[in-house]
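In this view, the complex is presented without one of its protein chains, the others remaining in place.
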Amino acid sequence: MPLGLLKYGINSDYPFDKEADLPPPADLKAQYDVVIIGGGGHGVATAYYLAKYHGITNVAVLEKGYLGGGNTARNTAVIRSNYLTPEGVKFYSASVNLFENLSNEFDFNIMYSQRGQLTLAHTDATVRSFRQRAEVNKHYGGRTELISPSDIAKLVPTLNLNPANLPVLAGLWHRDGATARHDAVAWGYARGATQRGVELHQLTEVTDVLTHGGRVTGVQTNRGVVNAGVVVQAVAGHSALLAQKAGFNLPLVAYPLQAMVTLPVKPFLTPLVSSSALHCYVQQTSRGEIVFGGGSDPYPLYNSRSSLPLKESLIASAVEMFPFLSEMRLLRQWAGITDMTSDYSPIMGLTPLENYYIDAGWGTWGFKATPICGKTMAELVASGGKVPELIQPFELDRFSRFKQVNEMGATAASH
Amino acid sequence: MTRLKNDCFGQWIDTTQPKKFTFEGNVIEGFDGDSVASALLAHQVWVQSRSFKYHRPRGPLTLSGQDANTLVQSPKTPNLLADRVPVEEGLQLSGQNYSGWLGFDLSRTLDWFGRFLPVGFYYKAFFKPRGMWALWEPIVRRAAGLGISNLSVKADYTDKAYLFCDVAVIGGGPAGLHAALKVADGGADVLLVEQDPSLGGSLNYHAFSSDLKETQRQRDALIRNVFEHPNIKVLQSATCNAWFGDHYLPVLQGHRLFKVRAKQTLLATGSSEQHAIFRNNDLPGVVMCSAIDRLSRLYGVIPERPLAVLAGNDLAYSTAFSSHDAGATVVAIIDLRAQCDDQTLRAEAEARGIQVYAQCVVYEARSEWGAHRLSRVDVHGLHHDSGVGQKVASIDCGVLAMSVGYMPAYQLACQAGALLQYDDANAQFSIGNLPKGMHIAGSINSVFTLSALECDARNAARAALRALDIAVAERDEAVDCRASVNHPWPFVKHPKGREFVDFDEDLQIKDIVNATRMGYRDIQLVKRFSTVGMGPSQGRHSALPTARLVAKATNRSVTQTGVTTARPPLTPEPLGLLAGRRFHPLRRTALHHRHLALNGQMIPAGSWQRPAYYGQPADRRSAIDAEVTAVRTGVGLIDVSTLGGIDLRGPDAPEFMNRLYTFGFVKQPVGKTRYAVMTNEQGVVSDDGVAARLSEHHYYVTATTTGVDQVYRDMLKWNAQWRLDLDIANVTSALSAVNLAGPLSREVLRQAECDLDLSPEQFPYLAYREATIGGIPTRLMRVGFVGELGYELHVPSPLVGELWDRLMTAGHAHSIRPFGVEAQRLLRLEKGHIIVGQDTDGMTHPNEVALRWAIAQHKPFYVGGRSVEILSSRPLERQLVGFELTDVSTQPMEGHLVIREGEIVGSVTSCEFSPTLQKIIGLAYVHPEDAAAGSQIVIRIESGVCAQARVVKTPFYDPDNARQSL
Partner (left out) sequence: MKIMNCPLNGPRNISEFVYGGQVKTMPDHRLSSDSAWAEYVFYEKTEIGLVLEWWLHSPSSYWFIAERHNGSDEITRTFAPEAIFCDRVDFKTSEVPV
């Protein structure tokens, strides 16, 4: 019995109020040093690193809904760094490293579980691409290798190695792959930030961005005007819409991304398993539920509605991979709105508006980047606009210079 | 025990058809028509499951699948709801989620440690010091989960079907039946979907009046009219599990998933009876009033032990009276209210000898020590402000039936975008903001009396008809329903807790309140932090009390607080039904069986099957090498039918070619071929092929196997904007093709009776000709992909088999050899030709792969041209070059990295050992400074070993390109 729980049982009226994770609603001040638009994982992570590592606490995080209520609440919690480009691998590896100690970093259990992630290759072309990804990963210290079907059979004995007439030729086995309680990541960061003086304002929507002379001066919200020296936007699916208010465009298209979950059963699957050809990945949460995810919806929509055809094809693929799943029951399906870039890499750093920084273009790859994103965006803010080297490749300007960072092959159906 | 079987009781069971099944190893006899739960209750087996967290014994609550207290499992399937599983002879079931057995679960100790496990406790512990969670996690995972998945189960047969209707009426209770008839009478087609095995809904079990027989007569008449109506199709034991856009409704019935397309949706799905929240309200024996009604009226089970009723509305009294009249011992009605709406009810109770405790509440439910079953309830007085007063009685009872309110079955409506509004005055949620084409009627619309819901149903039917543009003359009827069915605060906080708000997740009052005190104030955060509503019943019973508790704790109205989002599916749906029969279409060329006859080892190429090589897998390497050698020294034949083929015909065909491809085609001579490279709008190389000009206005251009569909679509889209005068036809399947290659290919073609002058002067390299081969009309092209004298022959697909046989026969004397994809890949590599998609990636632009020569600089426009120009003005960051190694012990593979000064600068895209050249050759992206022939590059191969390679000019083989020009 963890000793930490004793305090709850001994004192019959545990002072939950004093020990609250999050502060009660408060008034909005007229001015902050930093305003962060978007109270999802990235937004509160940025606030946390600002407060803890840079001593910048006169910060307000403005969230139009509830804390972490966007994609942080809806993702399928895949943490991995087995990408293709050196820029991507360096970046996501740094995030994986931060995730490994995150619970202890901010004193909140995110139930981080390094189970390993296995991606299946069904064609020669995919095997080639996987080999390259393994090599790039290894170059930067990751634990990723190309493994054979017989190795796969030992790792995941319940997997069908010949699904849908597409025999598995090899697997990309990424030992660093992990999962965590995605909501808890937002709560842990928010708690750590607010305990250090950052203000979190939920139900506070930014309706306009205020500028003067090419520089941001503050934001208009549904609760009044807030002035700020620096503004960071981290609003995922609605990034392009908000950016327009700040006077510039983003090369993003918003697509729904759906996921679904079954009733819980006793554990039978340890690694996260993904099939590129079948556009499906399967994992079992700590609660015992099986989570399924796949590719994005086929057309753009600013709406998180679910659909039947995608569910049918996703579950058909899942049942091909694990035939006994046919007897399990689906409990719930949901979706998030993902802001997709044409190169499947994010957009981070400076914008045409001075002192207005961007964290966007997170498509289907945002949750795993939460810690490194918070850390680098905080560095960007604290340094007065000096873009950290790790995120320089993701600058907004790269599109007008035709200098994309192409991660398409490493993203589809893996997330 | 004997069942009560007459017109009004035991309606669903057939006592002449007993059925035996086993539960937890014990044989139970039920009847045809029983659910497993009802049969178990008939035998006093009230404990049917164990709860998720505290492993408390649980029994039926709603007896209609609305709760998850009856989750059991079969050897094949976990997580079945016993109150929805029909009894079958030989069925084997057991409980779930226990260590020990259902009657004695060692994990119950978690319940005793409950005080140490407050809401969200797992976020505060188990992770210090660093690394602790990795030790705890496997333990937590083993404790989690409900049923056990059978890993070797084989899927049952399932299928899918489509249905269409004008109006889908969901729910075959009184409102649904009236609405269906009204719509059908109006001339529209109705699909009536009912979850239960028979129609009737609450008419089957609820005592709307004391004259049960009369209610049944009305019901029978309604049902008869429905079945006899030509415009109504009925699906029973069918669940409409979601609402998707434009009224697309998945209806699950047995092994079939119906995909219903309706024009209008009318929801008559009723409402969920709600529970009272007091200590130990989860004891087996504490049930909803409707559960007791169903138990007696549908299954003929009359409780043997005394029955008490907890009333928050008048409807509970019907249950008390009808149970009493059926022979149960009803010892008390505990009424939360001072008065009933219907003043006569108290007297009626008295007349039946039932004691009424007015303005009282059940403070605690108790069981006998060791028995997991209700044995008595402690009744306390209630103050006006809902504060609890002194104990007034202790009532011995084996069953407590409660009815303190209703929640509309809002899920389908809210999935479609409807909103819930809470009326403080009558403490009820109602549904508003219905989307276009959706109507609701009956108790889902807060209408509870029979006469009123008939009017409501007809109004909804009229609205549906009008929306279908069917004229409806009559006006809508007034709906007069003054029933107040919801008690505003059916909570009794107890110092020792265990007053369950959410049975699935074992959450009590303080858990919900403490979540808000921890700062999780939004209803969504309360849900995610406490897990309320996240269990199998998805908030059917926890949403309302949670909204009320959170509203009070956070000082907001219940409407502001709201409930969490309704998401599909409505009920847990078997994955097998969603997956269906699963088809995996394969595309085969017309030569498929010839490949198999020759031992072709087939691999996927896009959706097609192609032979990788011919021979036994054990001899793969030698087979491929032999095929390569045959092409280099003799003659080989490959099936290239999967290659895309597009015919462009019309006066603007030349201009169109110019715009779609990088090269120039307007001046391409008739009878000649040209290499055709395509870039996308970003300037990235997207596809390539060969374009033959058949006549002034006719081009035939090939494309890659996996790219042709996209090429064709893009062509059509561009011309939809440009409106050039040409026709674009995708003839990939209409024509099949083979490539006859090797120094002896001319001779073989001649002997195959090709009626063309095949001399090099008349049919030079890169030319296009039309001829017949043994009478088969053929398009012939001399192309250089594999670097030998060769002919690509395109014929109508039905004739390619004959062509293949003819060529193989003619080539027999020359030891002709079929060759596959692997040999072709090697042959083209020896010539340094790129494969789009293998040697190019999502960012490769023409300059990186030395394709500048294939760009016609001066033509007006081509897709991607401007982008290519912009890319060309920037210094190259990488370049694709040829390389070779003489040390064969360190063969790089595709994907290995090119390293320069410790950094990644590129990667290998193609690499093979060339049997022709007896060395390792390949293509790789390298740093531009290393692109010159003679440069040394470093390739990191397996296990970190570094191989030294030398950059060489391509082609590796026959650098003067003499052999293909023979």
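Going in written order, the chains are labelled A and B, and every chain counts its residues from 1.
In this text, a contact is a pair of C-beta atoms (placed from the backbone, for glycine too) under 8 Å apart; a residue touches a chain by one contact, two chains touch by 3 or more.
Keep in mind that this is a model prediction, so the values were computed, not measured.
Screening B:R305, B:R337 or B:K859 against the full complex identifies B:K859 as the residue touching the chain left out.
The residue touching the chain not shown here, chosen from A:N101, A:S148 or A:Q244, is A:Q244. If you put the hidden chain back, the residue from B:Q721, B:S759 or B:S943 that touches it is B:Q721. Note on the undisplayed chain: of the listed residues B:A161, B:V666 or B:V945, the one touching it is B:V666. Counting over the whole complex, subunit A has residues 240-241, 243-244, 249-254, 298-303, 305, 307-309, 342, 399-402 touching the chain that is not drawn. The chain not displayed touches subunit B at residues 244-246, 248, 261, 658-659, 664, 666-667, 681-682, 712-713, 716-717, 720-725, 730, 856, 858-861, 865-867, 870.
Criterion: only the chains that are shown with their structure count from here on.
Rounded to a whole number, the gap between the C-alpha centres of subunit A and subunit B is 22 angstrom. Within the complex formed with subunit B, the residues of subunit A that make contact are 1-2, 4-6, 8-9, 12, 14, 16-17, 19-25, 65-67, 69, 73, 86, 101, 103-104, 108-109, 111-114, 122-125, 127-136, 138-139, 158, 164-166, 181, 183-184, 187, 202-203, 262-268, 286-288, 305-308, 311-312, 315-316, 318-320, 323-334, 342-343, 401-402, 404, 406, 408-409. Within the complex, the subunit B residues that touch subunit A are 76-79, 113, 115-118, 121-130, 132-134, 136-137, 140-142, 144-156, 158, 242, 244-245, 248, 250, 259, 514, 517-522, 524-525, 528-529, 536, 538, 565, 567-569, 572-576, 578-580, 582, 584, 586, 603-604, 682-683, 837-838, 841-843, 867, 870-871, 874, 893-897, 903-904, 907, 909, 940, 944.
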